[in-house]
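Notes to accompany the following structure.
Apart from one protein chain that is not included, each protein chain of the complex appears where it belongs.
After this line comes chain A, so read on.
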Amino acid sequence: MMAPTRNRIARRFTELQAADRAGLVTFISAGDPDYDTSLDTLLGLPAAGADIIELGMPFSDPMADGPSIQQASQRALQGGQDMHKTLAMVRAFREHDNETPLVLMGYYNPIHRLGVAPFLALASAAGVDGLIVVDLPPEHDEEIRRPAREHDLHVIRLATPTTDECRLPRVLQDATGFLYYVSGTGVTGATQASPERIEAQLSRIRQKTELPIGVGFGIRTPDQARCIAEFADAVVVGSALTDCFQQAERPADGKRAVLERVRSLAAAIAEAR
């Protein structure tokens, strides 16, 4: 069961630690604005500086997302994206890149509808390394986390500013891969909390876990990314990338803008420490 390419997430964080720099985690929505452009963009991300890729599984009702990622999801669905195409994108990506960790991110219903077991088998075979299911808190994630372990897939847990001392152990218990720290309350794309505050929260969490911690929500600019990269293990950028497709006149322009932004974010992160 354990192929040599497994645990790309753990291996990537080990490499980052050795290089003493934070990783850049990039989010794009699969199929946004269309399948081909999205796949082209995905293929370009590692060379542009993405250390870990989050690929959104589009959903009709993305309740935890702000306007930018909602619109990305809608563009993808209008373009005919579905779970099978998203997994096909991952397979196509793996033909070119067998090193960069890839995490699927989305909501539970499309997985539930396909069936947890078939979904995990397909995702694992496609070369997915982890899952972030936004509306599946620790109280309910066992139904996917347990079978996912058999496929060596990480189910990434999220912590937020509202995750207080009494709740944190529940979140960290059985957490694997990395911890995603959502640095503000609110929906994706909302404004960011101050770096000092985030750093204080991270040191609080680090007392309780050895897991690498990625920080996301509201990080848009190279300057913001540099600040967070001083203390976080990874910096997650999403809405700032999906905005590129929203603003582009043609899909190819959107792809160029995404990769350009990823390059500037990666450069800023590289000089943070």
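Criterion: contacts are C-beta pairs under 8 Å (C-beta built on N, C-alpha and C of every residue); 3 or more make two chains touch, one makes a residue touch a chain; residues count from 1.
Everything below uses one rule, namely that contacts and distances are computed from a predicted model.
Colleague: Can you match the unshown chain of the complex to its UniProt protein name from these: "FAD-dependent oxidoreductase", "Glycosyltransferase family 4 protein", "Xanthine dehydrogenase, molybdenum binding subunit apoprotein" or "Tryptophan synthase beta chain"?
Modeller: UniProt lists the chain that is not shown as "Tryptophan synthase beta chain".
Colleague: Which candidate, A:G44, A:P147 or A:G186, sits in contact with the chain we can't see?
Modeller: Of the listed residues, the one touching the omitted chain is A:G186.
Colleague: Taking the entire complex into account, which one of A:L16, A:L42, A:L55 or A:V134 touches the absent chain?
Modeller: In the complete complex, the chain left out is touched by residue A:V134.
Colleague: In the whole complex, not just what's shown, which of A:I9, A:M83 or A:L153 touches the removed chain?
Modeller: That would be A:M83, which touches the missing chain.
Colleague: Please pick, from A:P33, A:G66, A:P101 or A:G130, the residue that touches the omitted chain in the full complex.
Modeller: A:G66
Colleague: When the complex is taken as a whole, what residues of chain A touch the one chain not shown?
Modeller: Touching the chain left out of view, chain A contributes residues 59-64, 66-67, 70, 74, 77, 82-83, 107-114, 134-137, 139-140, 157-164, 167, 171, 182, 185-187, 190.
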